[in-house]
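The complex appears here without one of its protein chains, the remainder shown in place.
After this line comes chain A, so read on.
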Amino acid sequence: MPARPRPPAPALILTALVAATSLAGCAREPDPGTVTVLNSATDTHEHEQQQKFFDRCAKPLGVRVRQTSVPAAQVASKALRMASSHSLTDILELDGSELPQFADTGGLVPLRTAGVDVTGMSEGAVSMGSFRGTPYGIARSVNSLALIYNADLLREAGVEPPTTWDELRAAAKKLTRGKTFGMAFSATPDADGVYQFLPFFWSAGGDEARLDDGRGAPALQLWKDLVADRSASSAVVTWNQQDVNDQFIAGRAAMMINGPWQVPVLSTHKDLKWEVAAVPVPEAGRPPVPPIGGTVMTLPRTGDTARQRTAAKILNCLNEQRNQVDWGESVYNVPTRTAAAAAYKTQNPKLGAFADQVATARSRTGRVGARWPVVSDALAGAFQSVLTGRATPEAALKQAQSRATAGQ
């Protein structure tokens, strides 16, 4: 083979290209007139709503807000990637259950240091945004779970909305006719299922830090009984909250556990008469203990205090009473400012049950902090093995506790 004197141009170009692409991940210098946000508002409507409120608060400060939205399940890993390349946004909106893992890294600025005010917010909301007693994230609105029921079906069966577990079991049995189940809930092995299990687990006295203390077992027994009675389908182990709502809308479930984010969908079905009640409790007189959910806005340590101050001002503005009420109404979540929640309740009486639930709602990460994802997986394993008949409630919780502490 004769040697050619020309340098192999294509090879050089390719080499250069490879080198260039591997450098493309480096951080860019941020635009001083733009505050950046990473959130999960991938839904067009939600994205636009967010932008509206951001604009409302950013305009007086002479800045613009640019959102980067990724699916909720990817926010944490995207944020971590950005953190490792020092390109985190000025505002990071995390799910409440993810906050401790981020706060624990020291990568977030305590709200008080940054000048964000959380006074006047409900205790549950502050606790959701806190790690080891220090608030790191502020929730504009929160959601919880309630019992949503088909008023027509209950009236036809002569059943009152149940308030206790015994009433729930009896009502669900009575409402189960033909293709309609009395009750539906989500028991998927993920965040959906765990969120739905918590009001039962906590109301029974269960403790996520000591799963095997036996006090949460009656909650597992209740779920098992509902399925064993055929008052709820055994397919609940595969139904996420969306599926549960679909079953309810299709008239295949007379009652369901679900959250206010289903309201927009429910409202489009005009012939469906739905009402909201509190999640039934083990015994009359005990307060329900539903979980508090939603997102919190945090301020990552970007090292630029001027930008941080602007971001903090935006957070304060977003959480003014009027903005909270407006935001809460646009996403059907309950404002976290106590006064705003009261205003919201009078303006939306139908969602009053959700507003009331939030008052006693509890943060998922309050007790176990950054260990929540492990505990959550363990709890999911527990109710799934009980519902599929693989374990008794006590054995399942014992197993869950050893799973939750295995890595320690």
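As a convention for this text, a residue touches a chain if its C-beta (ideal position, glycine included) is under 8 Å from a C-beta of that chain, and two chains touch if they have at least 3 such contacts; residues count from 1.
Going forward, contacts and distances are computed from a predicted model.
**Student:** When you check the chain that is not on display against UniProt, which of "Cation:proton antiporter", "Allophanate hydrolase subunit 1", "Sugar ABC transporter permease" or "Ethanolamine ammonia-lyase small subunit" does it turn out to be?
**Tutor:** Hidden chain identified via UniProt as "Sugar ABC transporter permease".
**Student:** Using the definition of touch stated at the top, determine which of A:Gly106, A:Gly158 or A:Pro349 touches the missing chain.
**Tutor:** Of all options in A:Gly106, A:Gly158 or A:Pro349, contact with the hidden chain holds for A:Gly106.
**Student:** Looking beyond the chains shown, say which of A:Leu61, A:Ala83, A:Ala157 or A:Cys317 touches the absent one.
**Tutor:** From the options A:Leu61, A:Ala83, A:Ala157 or A:Cys317, the contact with the absent chain belongs to A:Ala83.
**Student:** Which of these touches the unseen chain: A:His47, A:Arg210 or A:Arg252?
**Tutor:** Only one of A:His47, A:Arg210 or A:Arg252 touches the chain omitted from view, namely A:Arg252.
**Student:** One chain is left out of this view; which of A:Thr238, A:Ser267, A:Thr305 or A:Gln347 touches it in the full complex?
**Tutor:** Residue touching the chain left out of view: A:Thr238.
**Student:** Which residues does chain A use to touch the chain missing from this display?
**Tutor:** Answer for chain A: residues 1-5, 7-8, 11-12, 14-15, 18, 22, 73, 76-77, 80-81, 83-84, 101-102, 104-107, 179, 181, 188-190, 233-238, 243, 247, 250, 252, 301, 373-374, 377, 380-381, 384-385, 387-388, 390, 403, 406-407 touch the chain left out.
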